[in-house]
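Of the protein chains in this complex, all but one are displayed in their positions.
Going in written order, the chains are labelled A and B, and every chain counts its residues from 1.
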Amino acid sequence: MRRFLRNPTSLIALVVFVLVLLFAFVGPQLWIYRYDVYTDDISQPPSLAHPFGTDSTGYDTMAQIMRGTQRSVLIALVVAIAATVVGSIVGAIAGYFRGLADAAIMRVIDVILVFPSIAVAAVLAYLSMGTETSWTTIAAVLAFLAWPIVARVVRATVMSLATSEYVLAARGLGVSHLGIIVRHLIPNAMGTITVAVTVLTATAILSETALSYLGFGVQAPDTSLGLLVSTSQSAVMTRPWLFYFPGLFIVLIALCASFIGDGVRHALDPRQSTRRSA
Amino acid sequence: MLRFAIRRFAIAAPMLFIASFVMFMMVAFSGDPMSRYRSMDPPPPPEAIASIERQLGLDQPVLVRYWNWLTGIFRGDFGASVANVDIGAELGARMLVSFRLIVLAVLIAAVVAIVVGVISAMRQSGAIDNVVSTLVFIALALPVFWVGVLLKYAAIEFNEAAGTTVFYTVGDGTSSGAAGLELVGFLALPTIVLVINQFASWSRYVRSSMIEVLSADYMRLARAKGLTKGRAVVRHGLRNALMPFVTIVALDFSALVGGAIVSESIFQWRGMGDLLLNGIRNLDVHVVMAWLLVFATATIVLNLLADLVYGVLDPRIRTA
Partner (left out) sequence: MTTLAPTLDAASTMSSPLLEVRDLHVRFGAVHAVRGVSFDVRRGEVLGIVGESGSGKSVTSNAIMGLLPDRTLIEGSITFEGQELVGLSDGAMSRLRGARLSMVFQDPMSSLNPVLTVGAQLIEAIRIHRPLSKAHARAEAVALLEVVGIPDAQQRIDQYPHEFSGGMRQRAVIAIAMANRPDVIIADEPTTALDVTVQAQVLEALDQARKHVNAALILVTHDMGVIAGHADRVLVMYGGRVVERGDVDEVFERSRMPYTRGLLASIPRIDQRDAPLRPIPGAPPSPATLTGRSCPFAARCAFAQDVCTSVEPALLDVGAEDEARPLATHAAACHFARHPEIVRADLPTVPEVPAGGGRGSEVLLAVVDLVQRYEAKDRAGRRRSVVAVDGVSFTIRAGETLGLVGESGCGKSSAARAVTRLQEMTGGTVHVRGRDLAAARGRELTSMRRQIQMVFQDPFSSLDPRMSVAAVIGEALALAGVPRRARAERVAQLLRDVGLSEEMAERYPHEFSGGQRQRIGIARALATDPDVVVLDEPVSALDVSVQAGVVNLLARLQAERGLGYLFVAHDLAVVAHISDRIAVMYLGRIVEIGGRDEVFDDPAHPYTKALLSAIPIPDPKVERSRQAITLRGDMPSPSDRPSGCAFRSRCPVFASLLDDERRKRCERDDPELEPTSTSRDVACHFPNLTREVQHA
């Protein structure tokens, strides 16, 4: 933790990420305009009254971006956390018990990963819900497609941890399998798991926005950052603020998540530890 | 090596079979292809719906449908399409368009990733590495569709300034009969979009793999023999660092296809992406399944190839 805080880039990223969260979740309470209420100002460029301008129907872009960010971040975090929890448990089981359980789990994972995930996400989201896709469906679908990736990483980590002598020692003392997984393996795999959460947050936000951009994600009248980019793409020349601001927010969030993840990785890298052999 | 190849193949073939089954069930149980007709206003007569259902084979139990579909595939019959197109013929034409793009993008992205990753690794934590790493992180955070749209409009302005169409921003070029060099104008923008989307994560991978190799004992021995740092990297480092990269390229195929779907959509190509998106919107079950089957096959074949290439590159597997 101390090492993480000593890394300026990841510290800044963490602060910015918290600011984005405040903007998305607290902002709407404080901001005078709502995302789904028209204003009288139509196609206004950014000004003091509308810092991010307005669109051709009079929606305040900042209010829309707050709402879009809220939706996108919510989906990304739910996906990241759900996929990480499921992936970690399954991965730990596969990596610790090996043998048949491992083989079965790995085959399931292989089958899920055989299909391009965005295509499967589009099929599942659309076929199951038609045009009334809710954010929870999208989060569920994306999490379903993301856990195998976490499971693979955690499995590899747990496999190498499981051969370490302290795990053998615990077995020699008669600690139960559950005790070994909960007390020794999961705490020591926490680094890998934390990195997985941050990386997944970044990829989840990119997947969700891409899906919404293609029309299979969050649907109007609700909005998400991807949908905002999609609806404004023809306005790049005429009302660029509509297009640039939501895009920049996506970049900002994904960038923060990546830098936080990188910071965690560095803080945990054994090669940077103080132990040196001569 | 032969035994290794046979083993790998023996694992891959049933995978494809299982994948096709899972996919069929997933599509079959996730929605009613007839919902579009049922929700029409005024609703079509029930007999009409029943007749379409019979035509698409939806009145039969799902396992029978799967069996019919599977045996159909072996005869080259992908099933009936709601939109009344010959799925097999359509797939052929569109695969050419899409795979041309994907292969080109993979090659360029891999080369860029290797160059960027190796330079970063050799200058680890130096000024070059810091600048390159920051750029790579930004590229990692860029949404494909956003970059695509930006590039599209930048290209339109560029064309206007140049007074001639250098970059085509609409279509894949096959309908206008473009061939050879002309195709470059069509391929350029989507390829760039895909490369930006993909090279970043690959270059991180190459970088960390190269850093690991640089601290390996055999690199120290190579230098102790009298190779300069640069020559040691070229002669002993690259092959070791890039071996695992082969596997990563295959694993990331799925992400690349996602990027390709999006960029085809931005530039309005009639490729695989368009086929899938329309298939989903029309609830055209057999089109969607044919599409998924093509890419599942491609993924499995690619992973198989990656395993074999790895086996060729790594004597520890080859001579076993």
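FYI, a residue touches a chain if its C-beta (ideal position, glycine included) is under 8 Å from a C-beta of that chain, and two chains touch if they have at least 3 such contacts.
What you are looking at is a predicted structure, and each value in this text was computed from that prediction instead of being measured.
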Shown chains in contact with the undisplayed one are A, B
For the full complex, which residue in A:Leu100, A:Leu173 or A:Ala220 touches the chain that was left out? A:Leu173
Mind pulling the chain B residues that touch the left-out chain? 3-4, 7, 216-218, 220-229, 235-236, 239-240, 243, 313-317, 319-320
Touch rule applied to chain A and the missing chain gives residues 164-166, 168-175, 183-184, 187-188, 274-278
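Keep in mind that, in the parts below, only the chains that are shown with their structure count from here on.
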Averaged over CA atoms, how far is the centre of chain A from the centre of chain B? Could you give it in whole Å? 22
Spell out the residues on chain B that touch chain A in their complex, using ranges where they run on. 15, 18-19, 22-23, 26-27, 30-31, 35, 137-138, 140-146, 149-150, 153, 251, 253-255, 257-258, 261-262, 265, 276-277, 280-281, 283, 288, 291-292, 295-296, 299-300
Chain A - residues contacting chain B, complex: 107, 110-111, 113-120, 122-124, 126-128, 130, 202, 206-207, 209-210, 213-216, 226, 229-230, 233, 236-237, 243, 247, 250-255, 258-259, 262
